[in-house]
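On to subunit A.
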Amino acid sequence: MAFLLIFYPLLIAVAAAVITSNRVRPYMLPVAAVPHCVLTYIVVFSNRISETSTWLSLDPLGKIVLLLVSTLFLFCSFYAVQYLHFRNDRNNRIFIVCLLTFLGTMSLVTWAHHLGLMWVAIEATTLVTAPLIYFNHTRLSIEAMWKYLLIGSVGIALALLGTFFIAYSSLHAGLDATLTYDVLLHNAPQLSKIWLHAAFILLLVGYGTKMGLAPMHTWKPDAYGESPGLVGAIFAGATTSCAFLAFLRIYHICYAAGEQQYMSRLLLFMGFLSMIAAALFLIRQRDIKRMLAYSSIEHMGILMIGLGIGKTALYGTVLHILTNGITKGVLFLSAGNIHRAYGSKNIEQVHGALRILPLSGSMFLVSFLAITGSPPFGPFISEFSILSGMFDSHAYFSGALFLVLLCIVFIGMGGTVLSTVQGNAPKDIKEKGTFKDGFWNGAPVLAMMIIVLILGIYIPEPLAALLNDAVEFIGGQS
Partner candidate 1 sequence: MNSMVVDVVEIILHLMLLITMPPLLLGIINKTKAWFGGRVGVPLLQVYYDIFKLFRKGMVFSVTTSWVFRVGPFVTLCSLLIAGLLIPMGSFDSPISFAGDLILFAYLFGLSRFFTTAAALDTGSSFEGMGAAREVTFACFSEPALFFAFLVLAKISGEISLTPMMHGPLEEYSAIVAAPLVLIAIGVYIVLLAESCRIPVDDPNTHLELTMIHEAMVLDHSGPLFGVITYAASIKLFVLSALLLHIMIPFQFDIVWLNWVLFIVEMLGIAVLVGITESVMARLQLLHIPYLLISALLFCAFGFILLIR
Partner candidate 2 sequence: MTNLLNAILVIILMLNLFTLGTTRIQSIIRIVAFQGILLGILPLITHDGLSLMAVAASIIAIVLKGFAIPVMMSHALRDVQIKREVEPLIGILPSIILGALATVFALLFASQMPLANENLSKLIVPSAIATILVGFILLTTRFKALTQVIGYLILENGIFIFGVLLMEAMPMVIEMGVLLDLFVGIFVSCIIISKINQSFSSMDTRILSSLKE
């Protein structure tokens, strides 16, 4: 199963590379995504334990991220068909091949139970995504790609060092140097503390760079801003979640080693730093896509805070992976539509999206409300669980700071979003705009929004069980 999930997209990628027609090639995306998604649902929700090896195994955490990756990719693939047809002037071979490879490597991340393998997979996602940013072939997109690649690689390199440190900590403790997840978990209490601490910091910074924690977030607004909306959606929804999953593994090992106290301080520091940075950069943000990037940074911060609080906040944290990911998908895809329709993503030019693009505009607005934690949408449930966990563990100051930051973020984002969707549209776009809401660019957005809404009012039983499994797997209380 694992090989199927990982290699099937790669196979299609090869097929896409061979296909010569620019119009036909985009259909490879759904061809890869639909079976992948079906398989994913079978694997995730079937009770039979899927086959495991020491290196590849699907635990509940992996299941959640795989679920997210596959679902998000499915919607994005349908969206991509229409998008690429609209941009038919540009050769999409590299784009599609990279996108499919990306799916394969992300699946690998979710399955990897060997820290080294996981690192390789994460680094691979960095490499295959770089060309995606360059799709528009503008000077700005080169700049964004360069920054992404350099900063991302440096960060990931530190993660490799951190991975080595973990192995070394087990060596130092007199055990065999190993990077196998299960063995490390088993031996966690004996691992050499000081090396483990150092490893934790390096991995926090390393995978944090990939997630986009402040102050390693600098590539993020550039990359998200310059890449097509659907790449942004996958970036913000899936890639960051994969990186978070990678970090979660490390967290898990340290947790098993009884280092909760030590981690909590660092995680809260990084989490709040990210939220503060995001909040400050969101104020008066004039570019809707960069705004979304900062929102993503904020949510990575929230995930970190959730981990830092631990215990009852873990449920919210795990759920937040899902809710944040899907909501980000809605945000980026609808922002992409708006960008297309107006030919600009600057709020000086973009007004009245509700009139030009009734669906995308309203989805953009609603998903903004969702992502800022308004009930009755999914992110509210997860954010509120985290907040509630904070109060449960008597972290009142953190709770208050969290709320204040959420408020600033809301104000910052709200100003930009409302200015985008409300008001009168510029005349020329009202009359001559060629890009309209259609089925293929609207339906995926709407479908994801419905999922976000459902997650806010009803969590299906299998999913709830999965989430509980995941929390128990890490060792928290559900």
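These made the cut because all candidates are chains of the complex that A comes from, given by their letters.
Here is the rule we go by: a contact is a pair of C-beta atoms (placed from the backbone, for glycine too) under 8 Å apart; a residue touches a chain by one contact, two chains touch by 3 or more; residues count from 1.
Note that the structure is a prediction, hence the values are computed from the model and not measured.
Could you work out which candidate touches subunit A in the complex, given the options 1 or 2?
2
What does subunit A use to touch candidate 2 in their complex?
Interface residues on the subunit A side: 114, 116-117, 119-120, 123-124, 126-127, 130-131, 134, 139-140, 142-147, 149-150, 153-154, 157, 160-161, 164, 167-168, 170-174, 176-179, 192, 194-195, 198, 221-222, 225-226, 281.
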